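With one protein chain held back, the other chains of the complex are shown just where they sit.
Moving on, here comes chain A:
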Amino acid sequence: MDEIFGIPAPLLFGQLLLGLINGAFYAMLSLGLAVIFGLLNIVNMAHGAQFMMGAFAAWMLLAWGGIGYWWALLLSPLIVGTIGVILEKLFISKLYKLDHLYGLLLTFGLALIIEGVFRNEFGSSGLPYRIPAELSGAWDFGFMFMPVYRGWVVVAALVLCLTTWLLIEKTRLGAYLRAATENAALVQAFGVNVPRMVTLTYGAGVALAAIGGVLAAPIYSVNPQMGSNLIIVVFAVVVIGGMGSILGSILTGFTLGIVEGLTKVFWPEASATVIFVIMAIVLLARPAGLFGRK
């Protein structure tokens, strides 16, 4: 059997594939962060908590309302996005004129409160959520077992990322958004309701996190700390990709998933740190990130 660095080649390809799947989650989450930072200049530390709320919303819909996965995929982002809109109206909108640090502290505080409330209500061991029947099962590639659901996650993430990117870079709405980031007063003078647009953008970014949460619910433990375990890595992804760069965060998300996957084969103990090592190197060499514009 062919070997690469002492690892059988098929096993290595399997690991690349798994890395790509994890990368899909990184990409989806960092995309939401990039949208919010790029257009609102808010470092949304509550993103992990909103991801977690997305997963919990899916669980609640099923356990309390008997509403299954596919509807949850639509309803959960709507519910969590609405909560995001309310948070933006009540708190975050007051901070746009201040330094980034204030937004960071506020959203970090919100994240702690949200996670605390969920922990009190649901405990820390998590809640069960099953893979929907349509997506259960697996393809047997011979060298590895590929669950259908993981394939679905990659496809869903790619579609979501591409749509968001097209929406922001290629449509009139996206042009308004980008213009409002450059010069809000001028765009408002043209009759665009900038505050409402900004609020909805935040809601949309939060909804992206919630979709990630619903996609994660069947495969990861649905527990209150599921977001905080992931969010630090996702922030590193955003920094490496270049703060606020949409395409950058998508590409970096997928790439770092693969890098992490390979680390899990060659040096598993380092798999939690490898992304931060890369972040440090990138910051030294290109402080604006790989795709940063400044």
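The criterion applied here is as follows: a contact is a pair of C-beta atoms (placed from the backbone, for glycine too) under 8 Å apart; a residue touches a chain by one contact, two chains touch by 3 or more; residues count from 1.
Going forward, contacts and distances are computed from a predicted model.
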{"item": "Per UniProt, the name of the complex member that is left out, chosen from \"3-methyl-2-oxobutanoate dehydrogenase subunit VorB\", \"ABC transporter substrate-binding protein\", \"Allophanate hydrolase\" or \"HDOD domain-containing protein\"", "value": "\"ABC transporter substrate-binding protein\""}
{"item": "Option touching the unshown chain, where A:Ala27, A:Leu87, A:Leu106 or A:Met226 are the choices", "value": "A:Met226"}
{"item": "Touch list for chain A against the chain that is not drawn", "value": "8, 11, 14-15, 18-19, 21-22, 116, 119-120, 123-128, 130-131, 138, 140, 144-145, 147, 149-150, 219-221, 223, 225-226, 229-230, 261, 264-265, 268-269, 271-272"}
